[in-house]
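A single protein chain has been omitted; all remaining protein chains appear in their positions.
Letters A, B and C mark the chains as written, and numbering starts fresh at 1 in each.
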Amino acid sequence: MSVIPVSYYLALSAVLFGLGVIAFVFKRNVITIFMSIELMLNAVNLAFVAFARAHNQLDGLVFVFFVIVVAAAEAAVGLALVIMLAQNRQSLSVERMNHLKL
Amino acid sequence: MTVPFLLFFVCGALAVVGAILVIAAREPVHSALALVLVMVALAVLYLLLGAPFIAAVQIIVYAGAIMVLFVFVIMLLNAGVEERTDFSSIAKYVGVPLGFVLMLWAAHWLWHSQPAGAIGTAATTPAASSRELSVELFRQYLFPFEATSILILIAILGALVLAKREE
Amino acid sequence: MLILDHLWIILALPLAGAAINGLLGKHWPQSRINSVAIGSVTLAFLAVVELVREFWQLAPGQIPFVGNYFTWILAGPFRVDFALAVDQLTVVMLLTVSFVGMLIHIYSTGYMAHEGGYYRFFSYLNLFMFFMLTLVMATNLIVMFVGWEGVGLCSYLLIGFWFLKKSAIDAGKKAFITTRIGDFGFTVGVLLVFATFQSIDFGTIFKSLATNPVSELTLTAICILLFTGAVGKSAQVPLYVWLPDAMEGPTPVSALIHAATMVTAGVYMVARMNPLFARAPVAMLIVAIVGAVTAFYSATIGLVQTDIKKVLAYSTVSQLGYMFLACGVGSYATGIFHLMTHAFFKGLLFLAAGSVIHAMGGEQDMMKMGGLAKKIPTTYWTMLIATLAIAGIPGFAGFFSKDEILEAVRSGPNANLILWLLGVAGAGMTSFYMFRLVFLTFFGAPRYDEHHVHVHESPKNMTIPLMILAFFSIFGGWFAAPHLVGGADYFGHFLEPVFSMYAPQPTGEQAAALAANPPAEAVSPALALFHVVTGWPVIVAVLGLLVAWWLYIQNPDAPKRLAKSVHGLYALLLNKYYVDEIYAALIVRPLLWISTNVLWHGVDQGLIDGVVNGSAHLARLSGGRLRELQSGNTRSYAAWVLVGVVGFTVLLLTLFVTGVH
Partner (left out) sequence: MEFISQHSVLVASIIKIAVLLLIVMTALAYLSWAERKIIAHIQSRWGPYYVGAHGLLQPLADGLKFLFKEDLTPPTADRLAYLLAPFLAFSLAVTAIALIPFGPPSVPFPFLPGQQAFSVTDLSLGLLVVFAITSMGVYGVVLAGWSSNSKYPLLGGLRSSAQMVSYEVSLTMSVVGVVLMAGTLNFNEIISNQRGYWFHLIPRWHVFPQIVGFLCYLIAAIAETNRIPFDLPEGETELVGGFHTEYSSFKFAMFFMAEYGNMITVSCLATILFFGGWLSPFPDRWTWQVYLPGASLVLLGLYCAYDTVTTMRGIARIQLTVVTLLCLGAALLCLLPPVAAVIQGPFWITTKILLFLFFYMWLRGTLPRFRYDQLMSFGWKLLLPVSLANLVVTAAWLMWGWMRQG
């Protein structure tokens, strides 16, 4: 049985993370930006699992578990916020939400 | 080219394509679907890495619940094609290129790295059984576990409070 | 062993009383406040009595009996346990403090009956009891310091009790600040003690002292510093100025705090630290000198004061001087003995004076009194007894203690003729001005308007304490009588362990001195008694009495003529040697000037405000610039975050890249 080096998984996770970052910067829709965060989280999870496997330890998996839980919580609250936003101003584009600026 | 390698490259490619689609798609729903694709591909990779439990959880929670929630919200607000405004030149001329730099560089660096103490991902090592995982979770990580449960509870309440229309 | 195992009870009771009255008592009827206040103190007194009973049963090895409750501070080698200890000295102090305190509480219920802030007063009093007991029972310097400062605080609060009177507030501040000066020395002393012995626990210090000797210089420094605190607290020269002004407070306060207990804290402290002082002869000498000078000096001031309480105040200062004198010549037991008797008769004097003032409807000037003996007999008799006691007329408490002190100064191990002369002179003056007070107040023709002021005897709850104290002013010293006639010295013998346990081995010349004048050879008691009764102290006391009698009874207009004839001296004494003015000129005004012109206008307004405003200005300026960055566009923020991330990644990789590859 041949062995897939850890570095492959790590590289893949790096690529996914980078794409997540790009999405975060590039997209305008609040919801999509949320999704890009989820994407980054997933990339990190992949790295976690890969390391867990590489070191034959379960801690990595446990951390993935926690990350997923946190992601769920984040999605719940975040999406509720998004709904409020959409109700208060009729746009989901972050570029329209520049009211912080004086 | 053995089966694991094949699976790895196929799923990896699927994941990357999905991620790119997340960016490229103009319909939020399409982005969501692409993200689901990424997640499923990652689940397969987890299986490949001998973490079936995590894979299942990934599908159930991430793809099956969180993303459904996303799609649900998108439908609820029926968010159409996003408008391509460009008010932020920084994001355009600095952010995106930097993102690319980060991605490529990190990927390249990691590809050539051989993390200390890592022994490849030999399929010979047994898959982590859910029993071991749960033992780990409820013995060593009991407190964090409880803490996350509290976190979830708080999140639920917060979501309720936010979504609730005040009469 | 009910109390011994629970020493904290003695502290808890008054504290509880203070808390209850202070927090809840605002709208309570006086009866309830009384029951709480007096109840707590009385219980404390009973606890002390029980404590003494149990204390008798202790084996010598168990003394001092330490009850350790919790570790209060623990920082490296610096460890402070909240621990209480009981030994003979503590027992004496406890009995005195709690007993006199109880009586004065009872007295106050009558004296303060018509005053506002009733609950406040008793809450303060209880609090004072708490701190005083803490001070007495403390087993290390820090806990002692807590009590030390606590009683200071209470004194401040009570002097300024009538906080609508400017003079009262000023007096309070004066007392507080003056004692602070001393306390500063005390604090430094404590630090020096810790630096020297790596501990602030009495037992530990003394033991290490006995085993490995410390350089005498250090010890002298420590002792002098600690003594500075005592000087401040016990109103010795030059820091005595606050005590006369402290008479602004209610009379029971003057009696309890500024006569009987608090001001003696300094004496107690010196006695408590006797092993240190015993090894620092220079410091001892300073203590003795300060004591003697104070005794004499304040007596002179007392001669001409006309305010009844002022006279008592100065007499207090002078009596404290005697105590220090005793400590200074190394007979601590005598000092403590005098402390106890003084607590009795001086407390009595103040209470009686309070009774007089009460009767006169608030009048304090003796020149406006006279001939009160018939109208307020109880007060008169008790006051007379107290006067006899303080004057040192044989048979009364003061006689025994004062006589022992002077005897120690004359023929003790480190006797000193000059100090003895000062002491004797002071004794004479004491008796003079005390009888002057009595004669002016109770004899002769009334000098007040009898139509407006209708004199009346005080109520029972005021007179009964008077009588009790009077009893003790007579017999409080009697168990020292045998010693006078060459018999056993019960009191000194009782206290001896405290002062001999860690005493230094007598060096050569001390031994020689001891050999030179051996303990009073056993003469026949009658002869000894005769010696004593015809000793100088008694003689001068009687002399003072006679002079006072001649001046104020025989020919009352003599004093004025005298005052005219030696006008300069008279004015000098009347104005207390202008010390307050001198202090004001030398210290207060310069201080005010500096703080106004340099600290306030210069540092505060110029520097600090400048810095603050400047920084605020800078912040606004830079904020205005930085605001350009804040486009309010989330994507830009994200981009900036990304810049940071990439920067850090580069940094980390360039730093640790070798470690990973």
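Definition applied: contacts are C-beta pairs under 8 Å (C-beta built on N, C-alpha and C of every residue); 3 or more make two chains touch, one makes a residue touch a chain.
Computed from a predicted structure; not experimentally measured.
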What shown chains does the left-out chain touch? B
Which of B:64, B:144 or B:158 contacts the chain that the document leaves out: B:64
With the full complex in mind, choose from B:24, B:75, B:104 or B:161 the residue touching the hidden chain. B:75
On chain B, residues whose C-beta touches the chain left out of the figure: 27, 29-30, 33, 36, 52-53, 56, 59-60, 63-65, 68-69, 71-72, 74-76, 78, 129-130
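The working rule: only the chains that are shown with their structure count from here on.
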Touch graph across the chains, line, ring, star, complete or other? complete
Taking contacts as defined above, which has more of them, B-C or A-C? B-C
Nearest whole angstrom, what separates the Cα centre of chain A from the Cα centre of chain B? 6
Here the gap between chain B and chain C, centre to centre from mean Cα coordinates and rounded to Å, is 76
Mind checking the centre-to-centre distance between chain A and chain C? Centres are C-alpha means, answer in whole Å. 72
Two or more other chains touching the same residue: where does that happen in chain C? 631, 633, 635, 638-639, 642, 645
Mind pulling the residue numbers of chain B that touch at least two other chains? 87-88, 91, 95, 99, 102, 106, 109, 112-115
Can you list the chain B residues touching chain A in their complex? 2, 4-5, 8, 12, 15-16, 19-20, 22-23, 28, 31-32, 35, 38-39, 42, 45-46, 48-51, 53-54, 57-58, 61-62, 65-67, 69-70, 73-74, 76-77, 79, 82-88, 91, 95-96, 99-100, 102-104, 106-115, 117-125, 128, 132-133, 136-137, 140-141, 144-145, 148, 151-152, 154-156, 158-159, 162-163
Which of the residues in chain A come into contact with chain B in the complex? 1-23, 25-29, 31-32, 34-36, 38-39, 42, 45-46, 49-56, 58-59, 61-62, 64-66, 68-77, 79-84, 86, 92-93, 95-96, 98
Under the stated contact criterion, what part of chain C meets chain B in this complex? 631, 633, 635-636, 638-640, 642-643, 645-646, 649, 653, 657, 660-661
